[in-house]
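As you look at this complex, bear in mind that one protein chain is not there, while each of the others sits in place.
Let's look at chain A:
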Amino acid sequence: MFVKVPSATNLGLETIGVDVEVNIASRGLPVFEIVGLPSKAIDESRERVRTAIINSGLEFPFRRIIVNLAPADLPKEGSFYDLPIAVGIVSQVLKIGLPKNSLFFGELSLDGTLRHTRGALLLALFAKEQGFENIFVPKQSANEAAIIKGVNVYPIENLYQLFSHLLGKTQVKPAEYQGQVRRGEEPEFDMKEVLGQEQAKRAMEIAAAGGHNLFMLGSPGSGKTMLARALPGILPALGEEESLEVTKIYSVSGQIPPEGSLMTICPFRSPHHTISQAGLIGGGSNPRPGEISLAHRGVLFLDEFSEFPRSVMEALRQPMEDGKLTISRSKAQVNYPARFILVASSNPCPCGYLYHPKKKCICTEREIRKYRKRVSGPILDRIDLHVEVPVVDIRELSQHQGLRDFLEPSNKIRERVIKAREIQRKRFSAEGIFTNAEMKNTHIKKYCPLSQEVKRILSQAGLSFNLSARAYFKMIKIARTIADLEGAEEVAVPHMAEALQYRSKEN
């Protein structure tokens, strides 16, 4: 007897249909084999499936069972074939037909319950695209799958429940999308909690509004990390399409917790500087997304930027330029989006206390030069905004009464950011880009015409600040964003003058 159970496999963010063919032969020695390039995890599913079936009080046939995962030449990975295999076997034992147009997906536990399985969202999406009506997924992954409308998502707790449903004894209702079940990850800090750092906060606002990358230089304890962590709070919430994009990435990498839902808040990732290249940009033989993809549409914060290994820093170059990453492996080639705001921070010197008002720096000139050189030039070139974060003197701050009233909360800043983003979206609607930061030189010429006066300021600044040609373009981009924040049609002198504050002071 032969049964074909439809399922699917994820290759990067692509989903490919896989038929799980289960044949229980009436002759031959009892054996249970899986063929069709299964990974170790799938091969081991034999033991899980057998034990789970028996422990669910169902019969496991003592026959020759061959499972084929078709297409046979595509390598398969993951633990979610447990359910389709078990369904294929038990349905033949119970002699029931399978529901039409249905996908099965999920990892089994030895007691027959289904575990939360990564990639449920992608499967639901695939089901919808391919015209499947029903999908059967673990209960804990059901909310994630139910994000996709137009497909019946059956939340299955265990094998017994599934077969009761298939036999028509009890009814499992399709899951409704519950929205945010657990509390969303709120940004850790509100901008109004950051005392002082007026200029750095303004730079954050510009970065958020124009999608510019940002580099912060400052001593330990000056508040660089706090500022970076407050940045997601002033970014516009993700749109529907963006949310889905981000949630997909988190789904394939198994980062969506049980009962998880759509990610609506901009992701914030801050990998430690000991991260490997594969960890940062993605990799593995079946390539998984790296931190840069997990930061897609959000913020990638690289603290202690000069401590990152050179090779890891350099690997950021191409994805920063393209906003996506292609990972090629012998078995597969996958694409992951990676459009993020890079926030990098570094100490001014190895000991960290150069320019510190109180503590003494113990580094020699040579050490400082060496330290600064460790930050990759090409990466710094791709960072528009440079800002110094001085150490805040608490006593000096407390002298200013009413300073706290002066502080703006994140949501107020975000309103301005959203307006500026809207202006940019309209401006670039025909260009396929969304933010000022993405402008290429041709866009700058087209969308940022400068008046004579602004040009004059810029060329004067070029002389007094020793600006490179690339720096000119950065200044124009930043000035454009500042103008957008103000709602101004054209870049005027004040916008350009302020932009000059965020130039790189290193030569």
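Methods note: a contact is a pair of C-beta atoms (placed from the backbone, for glycine too) under 8 Å apart; a residue touches a chain by one contact, two chains touch by 3 or more; residues count from 1.
We adopt the following convention: contacts and distances are computed from a predicted model.
Asker: Leaving aside the chains you can see, what is the UniProt protein name of the one that's missing? Options: "NADH-quinone oxidoreductase subunit F", "DNA-protecting protein DprA", "Peptidase S8" or "ABC transporter substrate-binding protein".
Answerer: Result for the unshown chain: "DNA-protecting protein DprA".
Asker: Which residue, A:Glu198, A:Glu321 or A:Glu506, contacts the hidden chain when the whole complex is considered?
Answerer: Among A:Glu198, A:Glu321 or A:Glu506, only A:Glu198 touches the chain that is not shown.
Asker: Using the touch definition from the top, which of A:Glu133, A:Glu259 or A:Glu498 touches the missing chain?
Answerer: A:Glu498
Asker: Have a look at A:Leu325, A:Leu342 or A:Ala461 and name the one touching the chain we're not showing.
Answerer: From the options A:Leu325, A:Leu342 or A:Ala461, the contact with the absent chain belongs to A:Ala461.
Asker: With the missing chain put back, which residues of chain A would touch it? List them for me.
Answerer: Here the touching residues of chain A are 196-202, 354-355, 360-361, 365-366, 369, 388, 390, 392, 396-397, 400, 403, 406, 457, 460-461, 464-465, 482, 493-494, 497-498, 500-501, 505.
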